[in-house]
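Subset of chains shown; positions unchanged.
Note that the chains are named A, B, C and D in the order they appear, and that numbering of residues resets to 1 at the start of each chain.
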Amino acid sequence: ASAGGAHAAGEHGSGPVFVTPPHTPTKVEVGMYLISLVEVSAPSESFPTFKAEIFLDLEWHDPRLAFSEESIGTEREVFLEHEAELELERIWWPDIEFENEQGERHTESRELVIHHDGHVEYSERFQGVFTVDMELIKFPFDHQNLTIHAESFSWDDRYVVFEPLPEKTGFNEDFKTLEWTLHDVHTEVHAKKEVRSDEAFSEYVYSVNVDRDPGYYLYKIVIPLLIIVAFNWATFWMPGEPASVRMERTVIALLTVVAFHQVVATNLPRIGYLTFMDGIVYVAFASVGLTMLSTIWAQRQEYLGKEENVAKLDQIGKVAFPVIFLLAVLILYLVYHT
Amino acid sequence: ASAGGAHAAGEHGSGPVFVTPPHTPTKVEVGMYLISLVEVSAPSESFPTFKAEIFLDLEWHDPRLAFSEESIGTEREVFLEHEAELELERIWWPDIEFENEQGERHTESRELVIHHDGHVEYSERFQGVFTVDMELIKFPFDHQNLTIHAESFSWDDRYVVFEPLPEKTGFNEDFKTLEWTLHDVHTEVHAKKEVRSDEAFSEYVYSVNVDRDPGYYLYKIVIPLLIIVAFNWATFWMPGEPASVRMERTVIALLTVVAFHQVVATNLPRIGYLTFMDGIVYVAFASVGLTMLSTIWAQRQEYLGKEENVAKLDQIGKVAFPVIFLLAVLILYLVYHT
Amino acid sequence: ASAGGAHAAGEHGSGPVFVTPPHTPTKVEVGMYLISLVEVSAPSESFPTFKAEIFLDLEWHDPRLAFSEESIGTEREVFLEHEAELELERIWWPDIEFENEQGERHTESRELVIHHDGHVEYSERFQGVFTVDMELIKFPFDHQNLTIHAESFSWDDRYVVFEPLPEKTGFNEDFKTLEWTLHDVHTEVHAKKEVRSDEAFSEYVYSVNVDRDPGYYLYKIVIPLLIIVAFNWATFWMPGEPASVRMERTVIALLTVVAFHQVVATNLPRIGYLTFMDGIVYVAFASVGLTMLSTIWAQRQEYLGKEENVAKLDQIGKVAFPVIFLLAVLILYLVYHT
Amino acid sequence: ASAGGAHAAGEHGSGPVFVTPPHTPTKVEVGMYLISLVEVSAPSESFPTFKAEIFLDLEWHDPRLAFSEESIGTEREVFLEHEAELELERIWWPDIEFENEQGERHTESRELVIHHDGHVEYSERFQGVFTVDMELIKFPFDHQNLTIHAESFSWDDRYVVFEPLPEKTGFNEDFKTLEWTLHDVHTEVHAKKEVRSDEAFSEYVYSVNVDRDPGYYLYKIVIPLLIIVAFNWATFWMPGEPASVRMERTVIALLTVVAFHQVVATNLPRIGYLTFMDGIVYVAFASVGLTMLSTIWAQRQEYLGKEENVAKLDQIGKVAFPVIFLLAVLILYLVYHT
């Protein structure tokens, strides 16, 4: 009697092994547990991914693997590491793969237990890189959803149907990262059509929600930008200055905002839309640009000898510029976050 | 009877296995499906490539592999993963390789099915890096054509002739990237001469068209550049300013354009031609350079006491500079896009 | 009699090998020795790790492996490199893995010695990458604690209990790095619950304390920053200068601090809290900002013709600014380091 | 009769295989074909290399491998991929290695054909990284010579003598890169002394000439640099400006050249000599430096009330500076390119 579903090709039984699936669809229970995030792409990455250490547990029943305790001398056969890998080639198994994975997963530890009644438990720890579809419109106040899509490569849902195994599902709550906060895990199973077969495949989806900590972007980009914009308002508080002195300062402010924009740009992917962060930079551009226009106007007034207009401008600017700027940021926030 | 076309070298049948091809050219049907793009080189890469996850399906018929259902007990032998790899070494197969690939492909999953009538279906999922011939002249409004060229390494077209398999060809429409949009796939088969043989090889070409989303380059480079150029025109709106104050501002504008140029340069490969983006930067250079020349001229007029000429210059400059600039950009666009 | 706890699956004894643990929990002595640090993440890394060369020694007793010296002809069997790996698959062993490791460890050398009385000594040298939980609040005066967590992957504490082996534990005192100083090693064993089993696992923790050398950050960031802040105080030492000249210098100082801030930012991860280093930069911002406000006030006084107030401001500023700055740095130091 | 020159070590014929070379030196014909360049080091690399996809063909005759067509049933044995690798271990072969390679080559496809008369054809496609000795003195107008040095690792020229095989030698003319142009290939065989043996080894050298396209460096570095230098000459065209205004502009020009120099420096390796590109930057330094000295002199003349000297300086400078600059660049070109 050969091992569950495996047969050696060729007449002499010594060649590669081929397998036959059980006669009825096999229910495969899947547990997935996030041990740690190894990396989440920086926001500047055009093809975002995450890399994680995962514990995977698969359990199913194959009556063809049942054995009698007496003849073998144990009630469960434990295969470890390389031996588990070899045994998996000899028996039928769900041949799992990850749809959104990049490259092969790197299995670090592996255990296969075959119980005498044909119940099989396979568990492994692996590292994989997964594609993630990042929505950065609210950046740096964005939330992301890291998902892993598991399917059988060979066996469509006539053979394999997945089912979540809640007691082996979750994430390591001791794990901490400096930029992201992890919370709640969801699992889900559905049928999905693939190019590999005319029938649908059973797909198991594991997802974990993560929130970005915006602190870095606030302290390192937004606050310094606000300082530059605010110092630019100084113009309206310094009466009697000639317009060309004002203009020079405004030019410096504008170029600084341009330079800042470049810093923000290197922190974002080559996306075609404007994020909330871009919005703030453009508001800053607008504020400094308006100061510049008002300075040009002031210079013309000076030239025409109407210096009292410049004084009026200053009176209005002192109040209007900060108010309009804050209003614009507020509106921006409302637009982007609703 | 040995497996289809394979024989063990040496007298005792225990050494490495050599293969013989079928007597007539074998028609091999090829299906290729793009699961996801893992990376497309940034425009700064001198040796551009793309990295992709691909599903490959090969189907052919080898009568020598036919078997009787009764003796084996199944109507199809299914070999998975490592066992499929071993079985491929024992039978004749098309020995596929990718002409424009860099390094070896990384096969993640593999399935080989031999039907009782000798029909063979081989499918795998792999990741590979492929050379791409990027034409960047219209950058950032460029389109690229990502192609994969498959051939048999050993068997020229006396032995293997490819044929596209449309039902297993396409790309994953759920897949999204932040910089590129994928659309339409083409496949094609032709004969190609290679150094490996005196006869031609059958070559299967899969290609997918992608468009770059220019948004990033517009929002992060072109618009800030236009702001700098436009503020430079302020010169013509500020009557009565001494020429050296004007000159100083123009110098700052010029240096800012130089700095911008460096930013654009780090975004482009070390190519010998000028892209559309470079064209825009050079138009900006020209605009600021002309402002500078007009300022020098103005200074000389001032020195000669002909201040009315400066006023005239301002009158003309207010209109001429924006108009000429926009015209130049328009002409540039027409030149580059026709 | 088969090797300690290993059995071939299948009736003919030629398939993969399964293992059975000894009947009583096995005491496994663990020695760990840090040969060298290959890398400690730069402070800019969001997912900090360290990479190290480690010597690992495991010793246990398995009576099933005892043999008689006469029949074998030696009192200890020595298995090296690949042979040690093969022998480990044939016997029962603790199946060690590292909980906070990223990817698989790369074993470089390996030795397995089985003594005739069943005492087993396994030692290897490997390279691994380990996650480290960096606390950067006191940066660049921070200390870190590099830890390695070892567990059995398959055998919970009903089977394996670890115990430190002090004579094979330590770190290489000849090893030197340019940024970090290593001192004292601690080891510890405790029980830990894992998703892999209903029972707890015995966990062995090795940790080494390292101190960052702050010299680089002092000489390359803090001192140049202090030079900029101090030159800004020059304003109060140059009587009779018009306020707009003062203002211009202050603007340059402010922008330089902004640029410095960016340099510091690229040296820190995207963390949401402010480190001691950020604190110093913000104090510098405040100092330059206050100078700017005082200059605006001076300009207004000048405009109102009260130049004697400007002179008074200079008198006060000469003393107050340096004193307040130093006080602020001192307070900051006390807040962050207690 | 064992395979050509191979014997199993140990009495029972089941251990590793050792080989004996043919009695007379074997003539090995070598064909090498460059399929594509995967990378050529950027000029900033201190240890320059190139990475290439290569097709290699080796042909030799080993009478010990002859077989009779009848007994085997084919006139040539074809071994593919892994089987070719195994067969190579069983027969004698030239044991080729690449002297200037870094790391191991990655073989992607492999074919071994043994003809019934003992003629052997081995071909493979591989990727390798090769050290290249770059001479950058004429940069960016430099030409490089990419070479590959092949030798037998084990068999000196008493056993193996190489000979070029022109019909399998060349480079892929369809291959295009964005920075380099490939042209003409040379091959050569000579004897070379190595530390591995007291006798010389036969060395086969393949080399392909490549030219750098200087366009990038002209458009992105040289032309912007010339713009800066040229605008600096504006000084001589603006009569009546006070010397401190002139000085300020010259200072800005100087700092811009310094910044440019840094950009050029990051594009070059840490070499101890000055390239043509450095030469141009130093000429620009000299031009701006002379303008600065002339401005200092002008200021002193102004101070002494000799403003007519400043006007004379302007008259001369208008002509002399451009002329001297162009002459210097011309001389530089002649010095570096002869």
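Note that in this section a residue touches a chain if its C-beta (ideal position, glycine included) is under 8 Å from a C-beta of that chain, and two chains touch if they have at least 3 such contacts.
Keep in mind that this is a model prediction, so the values were computed, not measured.
Novice: How many copies of the chain make up the whole complex, given that 4 are shown?
Specialist: Every protein chain is the same sequence, and there are 5 of them overall.
Convention: only the chains that are shown with their structure count from here on.
Novice: Which neighbours do subunit A and subunit C have in common?
Specialist: none
Novice: Quick check on the contact network: minimum steps from subunit C to subunit D?
Specialist: Each step joins two touching chains, and the minimum needed here is 3.
Novice: Take the average of all CA coordinates in subunit B, do the same for subunit D, and state the distance between these two points in whole angstrom.
Specialist: Each chain's C-alpha centroid was found; their separation is 24 Å.
Novice: How far is the middle of subunit B from the middle of subunit C, if each middle is the mean of its Cα atoms, in Å?
Specialist: Each chain's C-alpha centroid was found; their separation is 40 Å.
Novice: Counting only residues that touch at least two other chains, what does the list for subunit B look like?
Specialist: Residue numbers touching two or more other chains: 248.
Novice: So with touch defined the way it is at the top, what topology do the chains form here? Options are line, ring, star, complete, other.
Specialist: Shape = line; chains linked end to end, path left open.
Novice: Mind listing each pair of touching chains for me?
Specialist: Final set of chain pairs in contact is A-B, A-C, B-D.
Novice: If we count contacts the way the header does, which residues on subunit B are in touch with subunit A in the complex?
Specialist: On the subunit B side, the touching residues are 1, 3, 31, 33, 35-40, 42, 53, 55, 57, 72-74, 77-84, 86-87, 90, 106, 108-109, 111, 123, 125, 127, 168, 170, 175-179, 213-217, 219-220, 224, 227-228, 231, 234, 237-241, 245, 248-249, 252, 256, 263.
Novice: Any idea which subunit C residues touch subunit A in the complex?
Specialist: 7, 9-11, 15-20, 46-48, 89, 95, 97, 99-104, 131, 133-134, 136, 153-154, 195-196, 243-244, 247-248, 251, 254-255, 258, 261-262, 265, 268-274, 278, 285, 289, 292, 296, 299-300, 303
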